[in-house]
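Have a look at the structure below before the remarks.
All protein chains of the complex are present and in place, except for one that has been dropped.
Letters are used for the chains, namely A, B and C, taken in the order the chains are written, and counting of residues starts over at 1 for each.
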Amino acid sequence: MYEELRKAVCDANIELQRQKLIIYSWGNVSGIDRSAGAVAIKPSGVTYDELTPDKMVLLDLDGNVIEGALRPSSDTPTHLELYRNFEAVGGICHTHSPGATMWAQSCREIPCFGTTGADYFYGSIPVTEVMTEDAIQNDYELNTGKVIVRRFAGIDPMKMPAVLVANHGPFTWGKTPAMAVESTVVLEQIATMALGTITINPNQGPISKALLDKHYLRKHGKNAYYGQGFPKAK
Amino acid sequence: MYEELRKAVCDANIELQRQKLIIYSWGNVSGIDRSAGAVAIKPSGVTYDELTPDKMVLLDLDGNVIEGALRPSSDTPTHLELYRNFEAVGGICHTHSPGATMWAQSCREIPCFGTTGADYFYGSIPVTEVMTEDAIQNDYELNTGKVIVRRFAGIDPMKMPAVLVANHGPFTWGKTPAMAVESTVVLEQIATMALGTITINPNQGPISKALLDKHYLRKHGKNAYYGQGFPKAK
Amino acid sequence: MYEELRKAVCDANIELQRQKLIIYSWGNVSGIDRSAGAVAIKPSGVTYDELTPDKMVLLDLDGNVIEGALRPSSDTPTHLELYRNFEAVGGICHTHSPGATMWAQSCREIPCFGTTGADYFYGSIPVTEVMTEDAIQNDYELNTGKVIVRRFAGIDPMKMPAVLVANHGPFTWGKTPAMAVESTVVLEQIATMALGTITINPNQGPISKALLDKHYLRKHGKNAYYGQGFPKAK
Partner (left out) sequence: MYEELRKAVCDANIELQRQKLIIYSWGNVSGIDRSAGAVAIKPSGVTYDELTPDKMVLLDLDGNVIEGALRPSSDTPTHLELYRNFEAVGGICHTHSPGATMWAQSCREIPCFGTTGADYFYGSIPVTEVMTEDAIQNDYELNTGKVIVRRFAGIDPMKMPAVLVANHGPFTWGKTPAMAVESTVVLEQIATMALGTITINPNQGPISKALLDKHYLRKHGKNAYYGQGFPKAK
């Protein structure tokens, strides 16, 4: 049971390492089986070389362990809060990938400076508010989820599958664990390029609404015409 | 038929990945057989690992598919516009390679700061105007080609085998698909070095006309003396 | 005798190269067997490809060679001074890793800009004072140790397992030689990210004491809850 979910989550975690976006045991990917109400997530503090599907920890949406001998990622309450609030999300990824983390540490959103971002993210990558002392000291990981959810008031998380947690780093998501990882890979590229862009031109503004619409919607809209005839799941 | 063209285009696309200039299905290379009036191009949204010569899509210069089961790259109308206007071009390459895209996103040309660029590009790498809302909303990819062609009024594209599309990224070209890719590889190097140069010295100007001529022409002119006795095709 | 120590130190040196943090014979790792009063260290000027456990040089804490045909690292007096003063340290690592060295050369501490650093280092990475002419000309390597020790007045070296020697580069340490190397790897990541952060926002300040405590202590405190039930040795 949950075999497919375990494997998808394990594979997505390992892909993070293959993409050189994590070192040691940093980062974690989870996935959800909505019909079963079960979330699978990487165990805490385990390095990627040791990961196998049977080591994934299974929990319900309230955080009760269903299966698994290991302790789940310490960031689990953040993942669960996102699953509870972003109902179309099927996988979540958290890393300290350097480019995105530079921006998160600066408490600055990443402006949509070009079509590379617009192909995946419908606008600038939002950054959360800085967390209060109280929110840090009590239920920190749950509150990390809450500041993300609060930042997404009025934003469709499926059109903006990434956020920067201020002073911390990125969380990304997607329809599946693999797509959550893809969001991280692309986020890292656009974060790195955005740093170069503001170095070249500190006054550069974001692209026009027309260009954002064109690129985002040619891949993701009803009338998408990128790819092989089937609009990419979004 | 078109077997050689298919293979040259497929190989050039795969070389892009080998050079680590693209991820996922980003980027595309095309080639043209001028005598047959046929263009081969990468299929849309297909990853580089899956590419084989028989998957290349063949079109005429008006965009009618001659051969191929897959949908061609969504950027095909840009490529065709360039082939129609730049008659010596035999191959075209489009990527979001990070260094060049940083400059394209900044809407700034890359000044010719050194002999590295002068060996390949006869001057600064031009950037297009920002596209109008109308040009974006109607025939976007064709209009992308048109802003490039307009920018090249008075410029010989064979002496300047690269352009930055503002807010977007680079297009490069050459006598063959392989040389179009080589232009991208070199462009990426000079874009990266130019970023460093303006960081060290924000007031640095381009090299002198004399130095530009010397380096460009010792490789590409009638009296070229670089290489093994046969001037490199330009 | 000392076989285990030799192997641990040799492995840690080789790991430095595997992590691409050194070139040629740069850098050195040592380890100590406190009960035997013996320190093992890399021989001077020997490249990493040639390293074997039997080439490690063994010394007592006064610098007398116990075993070993080769001359020990020229930085040995620095290591010994640290072992004499930081009693919980079991391994020390010195490199010129580029990100950390950029900060050391700038004579600036690396502010704790995010949770990535807070997971490992309890605050900003300190930088030593610039050494005096006299300290450089007489017993330079010993005095390098002394400026480090002086900088750590009032700081627990086990909570801050890294320092930048001004105009020079980083020294890191840990419970074991392997953990000293891990400190270097993490330091390099946070140094690189800190450079990006100040480029994005030159006025960015360090994270709050509450966030620093939360992240450092969830991994290292009495009530740590990161990992698999056993708090990581610190």
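Here is the rule we go by: a contact is a pair of C-beta atoms (placed from the backbone, for glycine too) under 8 Å apart; a residue touches a chain by one contact, two chains touch by 3 or more.
Computed from a prediction, not measured in an experiment: that's the story for all the values here.
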Displayed chains contacting the withheld chain: B, C
Per the touch definition above, residue among B:Gln17, B:Asn85 or B:Thr116 touching the missing chain: B:Thr116
Touching residue (missing chain; options C:Arg18, C:Arg34, C:Arg71 or C:Arg84): C:Arg71
Given C:Ile14, C:Val46, C:Ile66 or C:Ala210, the one touching the chain that is not displayed: C:Val46
Residue ranges of chain B at the interface with the undisplayed chain: 113-116, 182, 185-186, 189, 192-194, 196-197, 199-201, 204, 207-208, 210-211, 214, 218, 225-229, 232
Absent chain, residues of chain C that touch it: 23-26, 43-46, 70-71, 74, 96, 98-99, 101-108, 130-131, 133, 136-137, 140, 167-169, 195, 198-199
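Please note the rule applied: only the chains that are shown with their structure count from here on.
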Numbering shared by both copies at the chain B-chain A contact, with half separating same from different: different
Geometric centre: closest chain by C-alpha means: A
Farthest-lying chain, centroid of Cα atoms versus that of chain C: B
Length of the line joining the C-alpha centres of chain A and chain B, rounded to whole Å: 33
Geometric centre distance via CA averages, chain C-chain B, whole Å: 46
Shared-contact residues (touching 2 or more other chains) in chain B: none
